[in-house]
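The complex appears here minus one protein chain, its other protein chains still in place.
As written, the chains take the letters A, B and C, and residue 1 is the first residue of each chain.
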Amino acid sequence: MRKLPSYDYIIEAKGVKKEFGFKAVLKGIDLQLKEGDFLTLFGPNGAGKTTFIQILCSLMLPGSGKVCIVGFDPRSDREALCEVIGFVSHHTFLYPNLSAFENLKFYGTMYNVPALGEKIEKLLELVGLADFPNDQVQTFSRGMQQRLSLARAVIHDPVVLFLDEPYTGLDQLGAEDLKQILVEFRDKGKTIVMISHNLDRGLELCNRVAILRSGRLVYHEEISETEIVDFKPIYFKYIEKRPLPFQVAL
Amino acid sequence: MIFIRKLWAIVWKDLLSELRTKEMILSMCLFSFLVLIIFSFALGTEVMDLKTIVPGILWVVFIFSGLMGLGRAFGAERDKGTLSGLLLCPLSPWGIYLAKVVGTFIFTAIMEIFTLSIFIILFNLNLLPVLLPIGLIIFLGTLGFSAIGTLFSAMSAATKSRDTILSILVFPITVPMLIAAVKATETILAGKAVAEVYPSLKILIAFDLIYLLIAYLTFTFIIEE
Amino acid sequence: MTKRIFEIAFEVVTFLLMFAAIYAIFIYAPIEKTMGIVQKIFYLHVPAAFLAFSAFFITFLASIVYLYKKDQKWDVIAYCSAEVGVLFCTIVLITGPIWAKPVWNVWWTWDPRLTTTLILWFIYLAYLMLRGVVRENQRANLSAVFGIIGFANVPITFFAIRLWRTIHPVIITSEGINISKPMKYTLLLTFCAFFLFFLSLLKNRIKLERLKINTENVKAVYEEIFSS
Partner (left out) sequence: MTGTLYLFSGFSITWIILFIYLFSMVKRQKSLEIQIEKISSKLEKVQNSQALP
């Protein structure tokens, strides 16, 4: 059992800013999540959602500000941090010439997973790919690849799971399966952060909702099942084009 | 121990992936074969002193063909979109770099063995008696080339015009290594004592160590965004 | 205010020194006996070579400091210094052959010093090109690493080429030529003049680059405000 440092919030971001060249993508984001939270992050295209989630999972460093995931700072404890997070993106991170089994075996070795063979079989069963362990990934459909990508992301039992548009390319059945897996994950008490375009899919499971717009977190609330119906108008109110609430000093 | 296992996992998946397509190794070997043929046509049949030009040709072929393999080290990962997945793994950037150096080294070495055999046939050269020292020189040269080339491969993977910039970065930097390697090969082929190549070998070793050291210190900056 | 006066004084001194240097080179310094009047290129060539190396050394140091501190200021210094360095290196590579042709009767020899300079020139051209093609959020990091590697390459290149050409051509012996006192003073003067010129060039280049960055920043903020 790995030892985790003590922490107040499992995910903590303080004043996170990021620039690409001269373009400010994130302009100071504060976010705090407790263990077991399921946050869905909405926002229009180009709002900086993907950049933000990449900063949270240490693929990018924040330009300024502080990020702390499970008590680890991505600047100093990157490796320890990597061991406790999983990331599903719209890239599958799978090697097309390797089989499903080989892909999982590679990632399992990288995460130093004990009893890897059984674990892989269990995972393939879970994502419904048990019949094709030895087929090359390039022969898989997009949906199957996405399932395998999910298996890859959870092979080391992460404490926190980040999902960047996980429903892209999945058919109805696949989406239901993914939802089941996420429910299982949520019920195990893992913390999940998901990005979504799709309001219905995004609101199904979460207990917190946030809206990101041009690099700022303009809305962040806990949400109960009864409030979900009312969320749509709120969302459109927040993403409609209007001057941002700040003054420019000239 | 875990570090070695993770390192080997990366090398193994690269080898396996290459074994399935054979795309890179075939193109490298074919390219070196073609360059050799072109050299033998360009030089004509009655070359005055083969032994003085052979080392130069040999290393030019190695560098040109090796360059094809270099770009793939990180370029392929970026093309497939797997680079982020690799970077997410709990392994230090240095480990990832080292694994890629080993991979590049293996591919380049396979190409070099192939090139040498063709070379022996085409230029009617008897390398057998000097195989050991030549092997050592090629080993050191290839190590340095892979070390610096992998670093630049990661750099150029972040740029728009990948292959052009890779060759512009690699060629001037590898000149000292090339000079030392050619000089050493020349000395050996001329049938001189092995002791005479020590200065060249020293430079090759210095080159390898300096670049591995620089990569150790700076590789984390290359992949961070 | 005093800073401004100091700056102007600096420029004026540079300007005067340049004139003094030209006077010294053409009128004060005697004509060398064996090489003739061509030898006067020496007063351009040697200071330029020294400054090119110093500029690349500044790039090297600034790159290290940048990676350590992650302050964009140092990246700007490294970039501007590399650009000025390439400029002086180009001057060295052009005046060198012009000097060599009448003296050695060849334009170029593969002497360690010449070859090292040529390779250095290629390396820093590559450095400038790399900056042009790399994505912005990785530009400073990558070019800093390359700036370090490029300079670390210098000693090893020098030794490798020494090994390659064991018979040194004339230049090494011409190192030992007796420089008469007026020549020495002229060289010293040109060194000072060129050095001040280099500093002011570098300073202005850095200023220009900062201005560019600030303008781009303002533009980005501006576009953001008025797009919404």
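General remarks:
To be clear about the criterion, contacts are C-beta pairs under 8 Å (C-beta built on N, C-alpha and C of every residue); 3 or more make two chains touch, one makes a residue touch a chain.
These numbers were taken from a predicted model, which means no experiment stands behind them.
Of the chains on view, those touched by the hidden chain across the whole complex are C. From the set C:P102, C:G132 or C:P182, the residue in touch with the chain omitted from the display is C:P102, counting the whole complex. Contact with the omitted chain, checked across C:V12, C:I37 or C:L188, is made by C:I37. Subunit C residues in contact with the hidden partner, per the touch definition given at the top, are 35-38, 40-41, 44, 48, 87, 90-91, 94-95, 98-99, 101-102, 201, 204-205, 208, 211-212, 215, 218-219, 222, 226.
Keep in mind that, in the parts below, only the chains that are shown with their structure count from here on.
Interface comparison, B-C against A-C: more C-beta pairs in contact at B-C.
Per-chain CA centroids place subunit A at a distance of 39 Å from subunit B.
Each chain gets one centre point, the mean of its Cα atoms, and the points for subunit B and subunit C are 32 Å apart. Subunit A has no residue in contact with two or more other chains.
Among all residues of subunit B, those that touch two or more other chains are 224-225.
Subunit B contributes residues 148, 151, 155, 158-161, 165, 168-169, 171-173, 175-177, 179-180, 182-183, 199-200, 203, 206-207, 210-211, 214, 218, 221-222, 224-225 to its touches with subunit C in the complex.
Contact residues of subunit C toward subunit B in the complex are 67, 119, 122-123, 126, 129-130, 133-135, 137-138, 141-142, 144-146, 148-150, 152-153, 156-157, 159-161, 163-164. Residues of subunit B that touch subunit A in their complex: 2, 5-6, 9-10, 12-13, 16-17, 20-21, 80-82, 84-92, 224-225.
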